[in-house]
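Note that one protein chain of the assembly has been removed; the remaining protein chains are unaltered in position.
Now for chain A:
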Amino acid sequence: MREALNSALDEEMSADPKVFLMGEEVGEYQGAYKISKGLLEKYGPERVLDTPITEAGFAGIGVGAAYYGLKPVVEFMTFNFSMQAIDHIINSAAKSNYMSAGQMSVPIVFRGPNGAAAGVGAQHSQCYASWYASCPGLKVLSPYSSEDARGLLKAAIRDPDPVVFLENELLYGESFPVSDEVLDSSFCLPIGKAKIERKGKDVTITAFSKMVGYALKAAEILEKEGIDAEVINLRSIRPLDRSTINASVRKTNRLITVEEGASVVEESFAYLDAPVERIAGADIPMPYAANLERMAVPQVEDIVRAAKRACYRVVPLAAAA
């Protein structure tokens, strides 16, 4: 996967001079995990910036540079360190386009390894998928295979909105077969679409990143016992590809979500007697105008309606959640 990420960065930087890479050890050290190997030599120190240890500062600088059309790729040595910069990822990158009513868009990518590696301890191991997935205004991607890595990183860099790109350290060294199409420099995957890695009919297993590998292995074991599992590689955690998940669950009636951290889609579809209804606030940052603000949070009438539906007083909604 390392080559996949490196080649994606290389091609995007070559295609668009506004793309630049910023982070600790990305330049002379060739990248803490060697993802940016060779880029400093090719593009020079003005486009591959070694920063001091100032996550908050350089994440903010990235956002400010992105306001007017540069395309920064900000690398966090691990996403645990993004906690130091989370103010900028959430308060300025994710919210700016909304607060400024479209005047300041932020085409930035925050990338780095996420989740557990091997024995690196609590402060280097947390999975941030559900943290960032709860934040309106952000897109959150997580590749599993090399094809995912190339296609999604290219899509992320080209995307006009802030993207959090969660890689996995243990996958960097893994190799995956790729087709010629994937190697083409214009290859790009759509954001918001999941991939069915393995078709099945008895149970749906959704996962992302390293867990897809585990799910595929589990599917093999299940097959021997007569259970045909369908494995979905989410690829995009926010926005979630509800269409693919729903279609799959309607087919199999059973859903298992696999994730290192807390569940993203918590047993929404399992053991159902009635469709689960999730009542949530509107999926946006809190607007300022008073009438919009009222609309963005659940109101009593919404809760009453949902309760009636669950009690079969009203025709249920076709697709829950």
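Everything below uses one rule, namely that contacts are C-beta pairs under 8 Å (C-beta built on N, C-alpha and C of every residue); 3 or more make two chains touch, one makes a residue touch a chain; residues count from 1.
Please note the rule applied: contacts and distances are computed from a predicted model.
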Consult the UniProt record of the chain that does not appear here and report its protein name from "Histidine-containing phosphotransfer protein", "Pyruvate dehydrogenase E1 component subunit alpha", "AP-4 complex subunit epsilon-1 isoform X1" or "Anaphase-promoting complex subunit 8". "Pyruvate dehydrogenase E1 component subunit alpha"
Option from A:61, A:170, A:196 or A:222 whose C-beta touches the chain left out: A:61
Quick one: say which of A:30, A:78 or A:92 touches the chain that got left out. A:92
Which positions on chain A touch the chain that was left off? 17-18, 20, 46-47, 51-52, 54, 56-70, 87-88, 91-92, 96-107, 136-137, 139, 159-161, 191-193, 236, 238-244, 246-247, 277-285, 287-292, 295-299, 302, 306, 318-319, 321
